[in-house]
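Before I ask anything, let me first share the structure, which is written out below as structure tokens.
A single protein chain has been omitted; all remaining protein chains appear in their positions.
Naming follows writing order (A, B and C), and every chain is counted from residue 1.
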Amino acid sequence: MRSFENRTSTPVEEVKKLTLITAIKTPYLEDGRFDLPAFDRLTNLQIQNGVEGVIVGGTTGEGQLMNWTDHIMLIGHACVCFGDKIKVIGNVGSNATWEAVYATEQGFAVGMAAALHINPYYGKTSSAGVLAHFNSVLDMGPTVIYNVPGRTGQDISPAIIEKIAGHCNFAGVKECMGNQRVESYTKQGITIWSGNDDECHDARWDYGAQGVISVVSNLVPGLMHQLLLEGRDPKLNAKLQPLIKWLFMEPNPIGLNTALSQLGLIQPVFRLPYVPLGIEQRQQFVQIVEDIGRQHFVGDKDVQVLEDDDFLLLHRY
Amino acid sequence: MRSFENRTSTPVEEVKKLTLITAIKTPYLEDGRFDLPAFDRLTNLQIQNGVEGVIVGGTTGEGQLMNWTDHIMLIGHACVCFGDKIKVIGNVGSNATWEAVYATEQGFAVGMAAALHINPYYGKTSSAGVLAHFNSVLDMGPTVIYNVPGRTGQDISPAIIEKIAGHCNFAGVKECMGNQRVESYTKQGITIWSGNDDECHDARWDYGAQGVISVVSNLVPGLMHQLLLEGRDPKLNAKLQPLIKWLFMEPNPIGLNTALSQLGLIQPVFRLPYVPLGIEQRQQFVQIVEDIGRQHFVGDKDVQVLEDDDFLLLHRY
Amino acid sequence: MRSFENRTSTPVEEVKKLTLITAIKTPYLEDGRFDLPAFDRLTNLQIQNGVEGVIVGGTTGEGQLMNWTDHIMLIGHACVCFGDKIKVIGNVGSNATWEAVYATEQGFAVGMAAALHINPYYGKTSSAGVLAHFNSVLDMGPTVIYNVPGRTGQDISPAIIEKIAGHCNFAGVKECMGNQRVESYTKQGITIWSGNDDECHDARWDYGAQGVISVVSNLVPGLMHQLLLEGRDPKLNAKLQPLIKWLFMEPNPIGLNTALSQLGLIQPVFRLPYVPLGIEQRQQFVQIVEDIGRQHFVGDKDVQVLEDDDFLLLHRY
Partner (left out) sequence: MRSFENRTSTPVEEVKKLTLITAIKTPYLEDGRFDLPAFDRLTNLQIQNGVEGVIVGGTTGEGQLMNWTDHIMLIGHACVCFGDKIKVIGNVGSNATWEAVYATEQGFAVGMAAALHINPYYGKTSSAGVLAHFNSVLDMGPTVIYNVPGRTGQDISPAIIEKIAGHCNFAGVKECMGNQRVESYTKQGITIWSGNDDECHDARWDYGAQGVISVVSNLVPGLMHQLLLEGRDPKLNAKLQPLIKWLFMEPNPIGLNTALSQLGLIQPVFRLPYVPLGIEQRQQFVQIVEDIGRQHFVGDKDVQVLEDDDFLLLHRY
């Protein structure tokens, strides 16, 4: 049963209005625990640059590498510290329905504005099973559905989305299947956030998307604000493509973790199975930062290449 | 490493100033999960009646029956909903040092104002071990030490308290060893909260205690405010003694759980090993409520005796 | 550090010799807990029909729906009850390296003969990351690598396998990428189990595979013994294809769960997100059983269609 206190009951309409949402990075201490002061710095930079929401513990934030106590703690931490300045959306999805149900209850209890839910990846299930999975969590509060077949091995078909789109808590879809799919939804009045940074400008301005759930906004939140909220800007969009391409050359968040380390915003600590990009890619990043302009990136330290030995890789956290 | 955001860094001086703190009850749904709407109601009643702080997940709140994910969630929930109106003190103590360390980090991360810590009960240890235990958590934030030999089987000696009393995060002691012990501490300038409702009036007005961490204030927060914050009142103190005696005739929170059920504020659901007081005791409670006056108790339903069958006892939560 | 007791240190050579391994079903009670007597029955039927190994808590056994305490308990249970009669291989893979490391230590401690490991699904990582992931667990004991891109969204390339194939604990690969891939490995002397029931006969007899890690052997262990261990048998292989096709018409273990319920070997209890196959599919199964012969299937009750209402779907376990 959900609490009815104000701080734990954001109306779904407020969630639907968000345009620029960042899937925020989780930084680590040398022993693998969360680096909360660094997390606070990253989040404040998002707020200062006009970002409207954050996904906490998404795949970008490496929720898949957290135990649930830590995961819920991080959502609660974000809510208690920043909940009045930015919408906190908790990734409480799981391929186990009981786990998704449990985490969703917990996340709403500690104040998250909305839940992000994924279809059952890896284990997979039938369409009826996917539907039953989502229906097990939809009653609890505002819900964003995440479709990313490249990770889950299974597309959430429009047929499934259309079946749940009428639920009072359905906020919309983070969609990675491209802008044709985006358009087919937005024409039906379904709220869509692009899950692909490279396509989000067009999704927003040409295909009716509400906005983006972005990775690159971790690095250049101000530019992403300009791109998504200050009018059509194909020039800026083109200017950002090399950065986005670099960022996704290996599975996310490998590029992001490497970039934030190079920018001096986080300690260069990786929880395995993530490892930093190689030295050549790190050199490319320095060039990309210079091309776009250091002042557009978060932080104020010089961007560095870093040596292989500067990175710490952890296999027990 | 602790977050420095305002919402997660209460100065120890603010904790030391609290006089009336309630060890708040955790209510349950029929399936054993937390009943958050009922928890919110109980907490709002505390706030409305002038209570200044709550202990979340203490022995009264049955922290000993929670897994840590739920326990931290409840602390976070209290902080996000009520942290601006009442000081939330999290019981993050454990007889395992690693568990106390972990829970304390988590509790501060989700916004608790202070930590409540216990010496290692059941497992017990040497004086040097108790000291090492407390020193493992004191650096993290404001800390209240809880001494209750009747539960732990081991007194925290003044020698131990005096060794940690100088730490910048040491807030004070919840002391159950009687008012002579209280006085010996307060003369040294150590902040003390009485842990015994029956002695707290005298502790406060005659022995220098700062206040009380109370169980009975769950039921009569307004009267406890009068008793502790509105001047010496031996008449009121005497009037409350039958209620207090009733409340502790069996190990707390058996009496409290029974009373709140009879007052209609919580569902009559008990997690084992707690069971309700018997029918005769429940009848006595109705009489006690009438003697003191229903209007002084929380809630507005008629007090009921309840039948044995009205109670639900759960052994799998 | 691994125990050196006999019962917890199976030589990798013994693992490499196994031909018929069943990815065994985990049956549930009505409240969602494991049904251990039913698990014991299923396992004994495997042993009696000549199956040489079981995967405990694989995707078929719904390890993805277990917490780790339960998961390790089930591996330990299988080892202590059946470890002297059948090789117990624990699925201790995870997309989080720390979790895979932890579960692998635990699994070997409770006696598993070998570990089954998966590449980091859903979160995904770079080739260097996949390699680091496997290298974090290989030192602990005999290891089978599982490649199933349809679930993980990422192929484990031959380049990666070849890099770890020389490790003294590398037992082989459960490969789902087809018999060309199987052959390319077996020609290099790498031990391969087919992960596809429909291809396993040919994998074994034509492409050099050591055997199969099978789902269908849960149902017809004796026939699978004949197919894999009693010589080339294309006729039997053809006879089994309709059953296999039926079994995988929806993501595994949906078909298997439905079939074992219909055969009366397990209670018809599903943990979501799995739901039973529909009534038409269940009718087809009755026909398939009759075509192959009830006596070849496990159990001795009549095969039933079951009504929709006979199934119990659980969303909190």
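The working rule: a contact is a pair of C-beta atoms (placed from the backbone, for glycine too) under 8 Å apart; a residue touches a chain by one contact, two chains touch by 3 or more.
Remember, predicted model here, so these are calculated numbers, not experimental data.
Colleague: Could you tell me which of the visible chains the hidden chain touches?
Modeller: Per the contact definition above, the missing chain touches B, C.
Colleague: Among C:18, C:79 or C:244, exactly one should touch the missing chain; which is it?
Modeller: C:79
Colleague: Which residue, B:153, B:234 or B:293, contacts the hidden chain when the whole complex is considered?
Modeller: That would be B:153, which touches the missing chain.
Colleague: Determine and list the chain B residues touching the chain excluded from the picture.
Modeller: So the residues of chain B touching the missing chain come out as 32, 59, 62, 64-65, 95-98, 101-102, 120-126, 128-130, 132-133, 136, 149-154, 250-251, 254, 271-275, 313-317.
Colleague: Considering the entire assembly, which residues of chain C contact the chain that has been omitted?
Modeller: 1-8, 29, 33-37, 39-40, 68-70, 72-74, 76-77, 79-83, 105-106, 109-111
We take it that only the chains that are shown with their structure count from here on.
Colleague: Could you classify the connectivity of these chains, where an edge means two chains touch, as line, ring, star, complete or other?
Modeller: Contact map by chain: line.
Colleague: Work out the mean Cα position per chain and let me know which chain is farthest from chain A.
Modeller: B
Colleague: Which chains are joined by the largest number of contacting C-beta pairs?
Modeller: Comparing chain pairs, contacts are most numerous for A-C.
Colleague: Would you mind pulling out the distance in Å between where the CA atoms of chain A average out and where those of chain C do?
Modeller: Distance between chain centres: 34 Å.
Colleague: Taking each chain's centre as its mean C-alpha position, how far apart are chain B and chain C in Å?
Modeller: Using C-alpha averages as centres, the distance is 50 Å.
Colleague: Centroid of chain A to centroid of chain B, CA atoms only: how many Å?
Modeller: Between these chains, centre-to-centre, one finds 39 Å.
Colleague: Touching two or more other chains, which residues of chain A qualify?
Modeller: none
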